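In what follows, a structure is listed as structure tokens, so that the remarks can point back to it.
Only one protein chain is missing; all other protein chains are in place.
Take a look at chain A:
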Amino acid sequence: MDIFNLIFSFLYQFGDAFAFLVLSACGLAVIFGMMGVINLAHGEFIMCGAYVSTSAAHAGLPLPLAIIAGAVAAGIAGMIVELAVIRPLYQRPLDTIVATWGISMIVTQGTLIVLGPSMQGVGTPFGSFTLGGYSYSVYRVILMIAAVGTLVLLWLMFTRTRFGLLSRATIQVPHVAEAMGVNTNLIYSLTFGLGAGLAGLAGGLYAPTMTLVPTMGASFMVEAFVTVVVGGADIFLGTAPAAAILGIIKAALTGWQGQLAGQIGLLIAVIIVIRILPRGISGKILKERA
């Protein structure tokens, strides 16, 4: 009985950590995996999604629709950024990091100036359920389902749709894809929009559980980076297993020593993983397959 409770509690902690890692990282991973660009404004797209979905919810939109609105808004913002700043820099990947960092500074401070230091949130919906003396939030369970659902949808998108086919062709050999008549610029633009939209989705989903401040994006950054570094360039072979492994580490350390220990543990895990698997889990898997 007690054992069952403990196991369930750990599974809940693990699922929570896994959902957070997957949702915060998949937007970053899509952009990095497809384009080799590390988007340092990732946190700001998350913030954008959170702000838009919260405002939409305040305006009376039901929460699921509000979250989708946040994702779409972030996606459109992403495509604008891609067009204006990223496109001229494709030949200089290191400079895209610096440029997106500049965007991140502008957006964070701009939001602070325009919208003030914080925004009224919407409370966490659905209340909680109790099991064996512990109480668990229903919404957190929904987040876990959303994380898995997002992965499944992404997989379907990349393997079953025309966009998925063209985008995979574009990553493999851009020049050949272009010669075959693929509009690679459009693909890059859509991919960046997709990544930003996924970040917005994460922001919208987590908005009811967090305080909305202009710097909230930074609280996703460490987890997102760490997952992408451990995972490597592939979303399905990399990000998902990395999130699972890191989720176990984080849940165990958080349960034992608290939130910060979980984060420090993640960072140390990453530094060690880098030494052993420089190209992440997916690099290792793909190399063995080849």
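The working rule: a contact is a pair of C-beta atoms (placed from the backbone, for glycine too) under 8 Å apart; a residue touches a chain by one contact, two chains touch by 3 or more; residues count from 1.
Just so we're on the same page, contacts and distances are computed from a predicted model.
This complex has a chain not shown, and the name its UniProt record holds, of "Putative tricarboxylic transport membrane protein", "NADH-quinone oxidoreductase subunit B", "Bifunctional metallophosphatase/5'-nucleotidase" or "ABC transporter permease", is "ABC transporter permease". Of the listed residues A:19, A:74 or A:103, the one in contact with the hidden chain in the full complex is A:103.
For chain A, the residues in touch with the chain missing from this view are 32, 36, 38, 85, 88-89, 92-95, 97-99, 101-106, 108-110, 112-113, 215, 218, 221-222, 225-226, 228-229, 260, 263-264, 267, 270-272, 274-276, 278.
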